[in-house]
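To start, the structure under review is shown below, and the notes come after it.
As you look at this complex, bear in mind that one protein chain is not there, while each of the others sits in place.
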Amino acid sequence: MSPSKPRRFRRLLLTGAAGALGTVLRDHLPALADVLRVSDRAPLGEARDREEVVPCDLGDAAGMLDLTRDVDAVVHMGGVSGENRFADLHHANILGMYHLFEGCRKNGVARVVWASSNHAIGFYPRTRTIDATVPQRPDTAYGLTKAFGEDLAQYYQDKYGIEAVSLRIGSCFPKPVDRRMLATWLSYPDLVHLVERSLLAPAVGHTVVFGVSANQESFWDNRAASALGFRPGDNAEDYRAEIEASTPLVGPDDPLVRYQGGQFTAMPHADDEPD
Amino acid sequence: MSPSKPRRFRRLLLTGAAGALGTVLRDHLPALADVLRVSDRAPLGEARDREEVVPCDLGDAAGMLDLTRDVDAVVHMGGVSGENRFADLHHANILGMYHLFEGCRKNGVARVVWASSNHAIGFYPRTRTIDATVPQRPDTAYGLTKAFGEDLAQYYQDKYGIEAVSLRIGSCFPKPVDRRMLATWLSYPDLVHLVERSLLAPAVGHTVVFGVSANQESFWDNRAASALGFRPGDNAEDYRAEIEASTPLVGPDDPLVRYQGGQFTAMPHADDEPD
Amino acid sequence: MSPSKPRRFRRLLLTGAAGALGTVLRDHLPALADVLRVSDRAPLGEARDREEVVPCDLGDAAGMLDLTRDVDAVVHMGGVSGENRFADLHHANILGMYHLFEGCRKNGVARVVWASSNHAIGFYPRTRTIDATVPQRPDTAYGLTKAFGEDLAQYYQDKYGIEAVSLRIGSCFPKPVDRRMLATWLSYPDLVHLVERSLLAPAVGHTVVFGVSANQESFWDNRAASALGFRPGDNAEDYRAEIEASTPLVGPDDPLVRYQGGQFTAMPHADDEPD
Amino acid sequence: MSPSKPRRFRRLLLTGAAGALGTVLRDHLPALADVLRVSDRAPLGEARDREEVVPCDLGDAAGMLDLTRDVDAVVHMGGVSGENRFADLHHANILGMYHLFEGCRKNGVARVVWASSNHAIGFYPRTRTIDATVPQRPDTAYGLTKAFGEDLAQYYQDKYGIEAVSLRIGSCFPKPVDRRMLATWLSYPDLVHLVERSLLAPAVGHTVVFGVSANQESFWDNRAASALGFRPGDNAEDYRAEIEASTPLVGPDDPLVRYQGGQFTAMPHADDEPD
Amino acid sequence: MSPSKPRRFRRLLLTGAAGALGTVLRDHLPALADVLRVSDRAPLGEARDREEVVPCDLGDAAGMLDLTRDVDAVVHMGGVSGENRFADLHHANILGMYHLFEGCRKNGVARVVWASSNHAIGFYPRTRTIDATVPQRPDTAYGLTKAFGEDLAQYYQDKYGIEAVSLRIGSCFPKPVDRRMLATWLSYPDLVHLVERSLLAPAVGHTVVFGVSANQESFWDNRAASALGFRPGDNAEDYRAEIEASTPLVGPDDPLVRYQGGQFTAMPHADDEPD
Partner (left out) sequence: MSPSKPRRFRRLLLTGAAGALGTVLRDHLPALADVLRVSDRAPLGEARDREEVVPCDLGDAAGMLDLTRDVDAVVHMGGVSGENRFADLHHANILGMYHLFEGCRKNGVARVVWASSNHAIGFYPRTRTIDATVPQRPDTAYGLTKAFGEDLAQYYQDKYGIEAVSLRIGSCFPKPVDRRMLATWLSYPDLVHLVERSLLAPAVGHTVVFGVSANQESFWDNRAASALGFRPGDNAEDYRAEIEASTPLVGPDDPLVRYQGGQFTAMPHADDEPD
């Protein structure tokens, strides 16, 4: 993000600001807003320049109503980001999403950009290139709650006119570290660019896109992201030799490479685990 | 259902048996099973011949685990069936669906036939004929929870092999009573026939169908129901003169006829209502 | 049309009322309206009961503005109905359509049902089954002006909210008389039924349908007409033996059977003909 | 076939006339032709009235050239009709098809109607309704040779203009005898009707259709057959009670009901069998 | 265009040569032809080297017949290029297109490359990425006449074999000047390149493409232009900071950014304006 651009928003809300992706975005979003309100239930440290720190739990309806007051748009990175017990997923990703959008509806927030996940469609096989209009096929209870979030975003667009961009994030890490990520990696700079475009592109309605860099291998048709002006700059291929040297080759029926969701498709049910 | 057919199931579970549709099915499902287990949180009266009455609240995880024990298949008509406060919808249609499928997973139940709703796709305009593969567009919080149920059924099929048929029921009443139902009506005999076919058709995976009679007007391409062997026998057209004489004509932008979900698309948010 | 139905319209306008299809409809439309205004540039005889006779030429902008005043809906059968010199087609089918819709716009007419033609898509081969969403492929200057009419109807719907049903009429005759009509025939009773449904179906936006009976042979997917409640009752197959006995067999490359538009695809240019 | 219809062909060739389907057709095709030439490598008995008996092996190129001389059209039911050693399939269904179409090309035969098989697409799951444009997925070496035949028919149409109808026959028997046939059955009268329509419909190019009756259960979208004027009259549903009483229920992963090709998808490789 | 390439045409006709786009092309087309015939009804100045100046009004049938004599191909930039009174649009864009193609038919001209407009499809929302095969949705009377031109070009291809490329030009200006043009801009060099490829690509039949540079934001799938060998070199993104600094932000329901046609979708009817 170029600091010379005019700041588009008076106040932006960033949730999940203490998480991995939230931390990356916390550094870059100030370029777009006069004030960045950051929130998490984990500690966020001191407020930086032009920042407001507002701790909140997603399950707290009244707190979420306060949190979304006087903001122009939301970047929602909060929630449970991986397979977990249903009670926890449900608290953060179902009730939390509902509280967030209810807050936006009541407070007149115009747009929400949020972290959905490729695990909302993880049971498609790699041999099928999909775009963002195929029916969801979640691969975990986690993915199921992300599918719910997408349906909810569609509903608030159709009924209440709130705009939303659902980012089906692939594998967002400093660099790709296994063979699947050669296809699914999203670099941090590309994440920042994608969030920026999702905030700034005009008239998005509810748009679902894949959060993925310009990887040489890919099974996602990301035309919808192009329509937002997204032009990723990184390519996981640059890490192929390193990955192939450090990770074992797997057969074609290994979940890591058979399904788009990779190992998530083979994860045991979290509620079956002993405490 | 012909009584001369062999009973296919040892024990069938019918939830929501005290509701309108459950009451209709309670009369007919005994033809298919040696024992019909009926459940509801509302009173069900005395157990009939070859019936077991097992009251249960959908929000009760342990109770739902017991309820689904030793059954071959489930006809799930339970849940909140209309727009309502989110807390109530969430209790019955989100947690309840999760408890039901968890019970089926743990107890090895082979198939679930359940009442989804056209309100999971209600924001499509009438001018577009849709089939069951388009993305969901719920028209109410109610429809949103039904969309969740469909996603969940897909997940349990892909991950755990439980078969399911999601019935997007149109307007299931003794007869059509408004102009929209000329297109969306599902007669009671056709409901019974559709549930029977959904239980008996082989290898359904997770199939989504529209629950609608052979109405002359229709904006749903119900090919997936044909693949189950569904051949509806009733036609709302027989009631046109009666309906047109008794109901006012509405303009093309009236939600009743503009969107597939009809008036639900214009319902106020239930949580905004005073207690 | 059942005379016992309530009359839906206060005043209906029927153009082209002296033509073949207009004559059929003139007998049946009174069941739907308190007053039927009939128009043509050819003589129409005396006004019948509950009829107004208003002669008008489609090329007369001021006359068309008057003609469309105080009517609820229009059944537009007027225009040149076959290949002809471009000047004549242009006068009636391009300027005439424009004058008609301008009149409707200025006078607040809610809906237009009009005779487009299969010749707007006549250059598709018979081996391809098409629905109403494929790009137009007119087979004559006549078909070209009908394609213009469909584009215009779409424009007035999108911009001004006027509803329209474009009827791509196949071969509307008392009975089929050549081998192509075994697939394209529209009987008079089915024409009347289709016009009625097009007038009465709710919220049609701009809908394009094929005007064709329930013929055993067919290369048109007429799902959009089903959505209006159209259920044709006639079948050209009943005339097969008669037609096959009286008409020669033609080879697969004969335009009569190669293209959907039949012989029109091979017609010489009308402007090349001597006067 | 009505005997009062004019006979359309001077001479028709029927191959495989000693087989099950050939025997059925041998009784009915005389209504369409002045002379029916019947052929098989098995004995055919005495020539009937207006019949020519010409024995021939499909692997005999010169014989096939003679066989196709002076005929207007061919109904090709010959070949190996079931899984078998590749050498036998190859002889009859690959070389035989090539010899047949070469004979037609050299002798100017206008059209070939032939028995392809649903086993050319047998590996599609039942939960997917397919039409005739999806890529082939053969389920056996037998199905593979039928897929070859369809490709070959397309080639001779595109390159040499020979018309062809490839009939993907489902299960053609006097009555359905297992649970899969409730969806795939083709009755003998419907076979005769389909062959007749395939011979008589104008301008078919190369058309692929499913040979299946009007069964209540179905996973095939047979629109292309409708375009030929095919209106099947039988329905396997009439035999459901009988079949369900006499055959065991199978689970959803049993090949009989999981894939469209049924048990063929699980057949061992014929070349692995001892002699 | 490289001057070292062989000149492909003996004589090219450029209409609308005095307009903005015509002026750009007048400078570059001489590289492709021995003689460039330029035409307009506005003054064109002196004939340049290897140029013929032939003034003509598009409404003049005889003049257009003369104009198209002895030319190999036409680049038709003439016509009314913006919303206007229907009489003017009709004169230039309906009658003019007809006269042009009639001239080409009678004079044996092989190909026409012409300026259609994105306003032929302007009523699609920005949230839908479209290609060139969706039904037209004109946003103005102007767009309606461009849709007519495309239908006419298809007709002359199917019936008379005249090749055509319809260029749905986005916003062709020296640089983008409003927020919509960040998605729709066509630079002058890309215009020249697209016209060149449209003239030189082999066997185009009738091809519809979008005239748009390689902008980062885009809602058009321009695969058909790639098939012509079009590789745009400019990107409106380079002007984003400048545009965002100089133009106001608009909300999602502003026609400028809601529909693909932008402000044209909200233009008043030109015939309603006082003279």
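Which chain is which? They are A, B, C, D and E, in the order written, and residues in each are numbered from 1.
Rule of thumb we're sticking to: contacts are C-beta pairs under 8 Å (C-beta built on N, C-alpha and C of every residue); 3 or more make two chains touch, one makes a residue touch a chain.
Computed from a predicted structure; not experimentally measured.
Contacts of the undisplayed chain with the visible chains, over the whole complex, involve A, D, E. Touch with the chain that is not drawn comes from one residue among A:Asp70, A:Asp88, A:Glu237 or A:Asp271, which is A:Glu237. The chain omitted from view is touched by exactly one of E:Val53, E:Ile130 or E:Ala224, namely E:Ala224.
When the omitted chain is restored, the residue from A:Met97, A:Ala225 or A:Val257 that touches it is A:Val257.
Against the chain not displayed here, subunit E makes contact via residues 2, 4-6, 8, 110, 161, 163, 201-207, 223-224, 226-231. The chain not shown here touches subunit D at positions 86, 90, 94-95, 98, 102, 105, 123, 133-141, 143-144, 147-148, 151-152, 154-155, 158-159, 265, 269, 271. Contact between subunit A and the unshown chain involves residues 125-127, 129, 179-180, 182-183, 216-219, 221, 237, 241, 244-245, 249-254, 256-258.
The rule is simple: only the chains that are shown with their structure count from here on.
Averaging C-alpha coordinates per chain places the centre of subunit D 52 Å away from that of subunit E.
For subunit A, no residue reaches two or more other chains under the stated contact definition. Contact between chains, as defined at the top, is found for A-B, A-E, B-C, B-D, C-D, C-E.
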